[in-house]
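As you look at this complex, bear in mind that one protein chain is not there, while each of the others sits in place.
Per-chain numbering from 1; labels A and B assigned in written order.
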Amino acid sequence: MRILPVILIFLFLLACKPSYAQTTTLPQISVQGNKFVTSDGKTIVFRGLDTSDPDKVDRDKHWNKEYFQAMKSWGANVVRFPVHPNAWRKHGPENYLKLLDQGVQWATELGMYVIIDWHSIGNLRSELYQRGNYETTKKETFEFWRTMAQYYKGNTTVAMFELFNEPTVMGGAAGTCTWPQWKEIVEEMIVIIRANGSKAVPLVAGFNWAYDLTPVAQDLIMAEGIAYVSHPYPQKREKPWEPKWTADWGFVAKKYPVILTEIGFCGPDDKGAHVPVISDESYGDAITKYADENGISYTVWVFDPQWSPMLISDWQFTPTRQGRYFKSALQKYSQKESTLRSKK
Amino acid sequence: MRILPVILIFLFLLACKPSYAQTTTLPQISVQGNKFVTSDGKTIVFRGLDTSDPDKVDRDKHWNKEYFQAMKSWGANVVRFPVHPNAWRKHGPENYLKLLDQGVQWATELGMYVIIDWHSIGNLRSELYQRGNYETTKKETFEFWRTMAQYYKGNTTVAMFELFNEPTVMGGAAGTCTWPQWKEIVEEMIVIIRANGSKAVPLVAGFNWAYDLTPVAQDLIMAEGIAYVSHPYPQKREKPWEPKWTADWGFVAKKYPVILTEIGFCGPDDKGAHVPVISDESYGDAITKYADENGISYTVWVFDPQWSPMLISDWQFTPTRQGRYFKSALQKYSQKESTLRSKK
Partner (left out) sequence: MRILPVILIFLFLLACKPSYAQTTTLPQISVQGNKFVTSDGKTIVFRGLDTSDPDKVDRDKHWNKEYFQAMKSWGANVVRFPVHPNAWRKHGPENYLKLLDQGVQWATELGMYVIIDWHSIGNLRSELYQRGNYETTKKETFEFWRTMAQYYKGNTTVAMFELFNEPTVMGGAAGTCTWPQWKEIVEEMIVIIRANGSKAVPLVAGFNWAYDLTPVAQDLIMAEGIAYVSHPYPQKREKPWEPKWTADWGFVAKKYPVILTEIGFCGPDDKGAHVPVISDESYGDAITKYADENGISYTVWVFDPQWSPMLISDWQFTPTRQGRYFKSALQKYSQKESTLRSKK
């Protein structure tokens, strides 16, 4: 017998929802064929920015509306929040949800969608990770998505749930995980999200630090209404990139929505330069052109002056080298859209 | 090499066994075909009562012989102790075993058998539960049964081990678990119990909060000497209940012993009323008739004035509405048995 009805389980969480009402509501996002569409029937291609962990921005005293206004002014129509498991545990669900709520509210007010990203790196099957801040368990991961699904049910701004940032066995250094084993875990996450009432679009990545989607050609994730992810940083492959991108992940975009939730570059001598992100503007040209020609969405890593590759060099949001590149690229889309909208 | 012999492992537990001797010994219970039988060859059908968690009754200062005498006076020949994982952890094995020992001693003195029930609700495979007090792990569950098997080995009062109260994936909200996956876990528990020397009868439940045994028709638990469980609360199905009960779990009673370790009802306006327990005396009539006609055992939930559906409304053991119903029902069996016994 159930001593208390199921509905009471997360009452303590629901009780801490912010009291101010959403001032606007964004159209519900869903998947149609290989497109993201809005509830009013329009195709939407996401181009936006990755925040650093809300916990980090908050410690830096910049988790505020100005931060979101800056991202909006760069042309973003979506922002991605990388929730690190250790930050989630440090705050606890109740407090971390307050941070997320603020971000979701500012994004809503500014007309930007939100991706919530469970920002771990490693082998979730064997529970071996690349570093301590990525440590989590299958159970914690499932419970995170149960909480997100229940808490943001009906919130249309929270459009996408990125199930696990960068799956990788690190060439065996983090143990073994076959694609069927990964699929089973991913499919259980999707069942949990949907059974808890959420309509957010699950975003699914493959191995090699979320670069590789080749197994999808033979062995799809068994779930409707999802999208696939790749993180095609410049040094994952040699130039010419395009044929390799098509073979490795781009082919998926013929049938399913694809979103590159991390792209970015910096010069070899820039602060924070490291494999696999070192490149130049030719990468920016190639990846944005490839994405645009194939209807692929993307968000650029990362709108923070310390984490790399940085898009900003200070909290006045001064663009870095890649910041200048992507600010200009994103603004062109939004100007075009504004023009289209004013012509109608 | 084993630094200490295996036999020393649980010495600390055995050392805390109560010093007073058992005043009587009940005949050993085992399974023969679809019946429970006693070591003297008689069929026994269990009709009894569920206590609330011994930890809860003890905190209420009523874990005493009077509590057991009251249950005996209602006609119970068995009592079921629902051990909540969080209560088990709170006390630790040594202290919780003291509570169990007291209950087992009083039950023995009064000639009632005991079911020890690992009272979790949820998906043990994925370790997602309905609420915090049901949280456990596969490892803790296995170790609980290892401890019970070693500690109550040879104690004939402790007749049955209910492996996991209410398995459920909550429609996916607690993840996924197939019947073969559940079977594998159940069969490992049974191996552990027997290899640690216990002859207690393992009680096995199916999904949908222990309601559904349909997979047993195709895919039996691979173990001899077990019994199956259902919790057919009134709102699990619409009237007429009987054909659905037969299809969902009653059919098992043709081949294996079945025990309904939780039945019960309350009116819609009674304290603690909740889905799926709301009904009236027609449910009592139906379920006791169905059980009796099919040789099915049962215990009624719950002999406590706060947990619901309550059988008593205070610690003077004043029966509630369902209390009046089941007190009368149970007393009829025991009077009949007394009559039979005095006629011999």
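Keep this in mind: contacts are C-beta pairs under 8 Å (C-beta built on N, C-alpha and C of every residue); 3 or more make two chains touch, one makes a residue touch a chain.
The model shown is predicted, which means the values in this text are computed figures rather than measured ones.
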*Using the touch definition up top, pick the residue from B:Glu143, B:Asp219 or B:Glu281 that touches the left-out chain.*
B:Glu143
*Taking the full complex into account, find the residue in A:His274, A:Lys289 or A:Lys332 that is in contact with the omitted chain.*
A:His274
_Which candidate, A:Leu99, A:Ile193 or A:Val302, sits in contact with the chain we can't see?_
A:Val302
*Where the missing chain touches subunit B, by residue*: 1-6, 9, 138-139, 142-143, 146, 187-188, 191-192, 194-196
*May I ask you to list the residues on subunit A that touch the chain which is not drawn?*
121, 126-128, 130-131, 170-176, 209, 231, 233, 262, 264, 274-275, 277, 301-302, 307-309
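Here, only the chains that are shown with their structure count from here on.
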*If you average the CA atoms of subunit A and of subunit B, how far apart do the two points sit, in angstrom?*
47
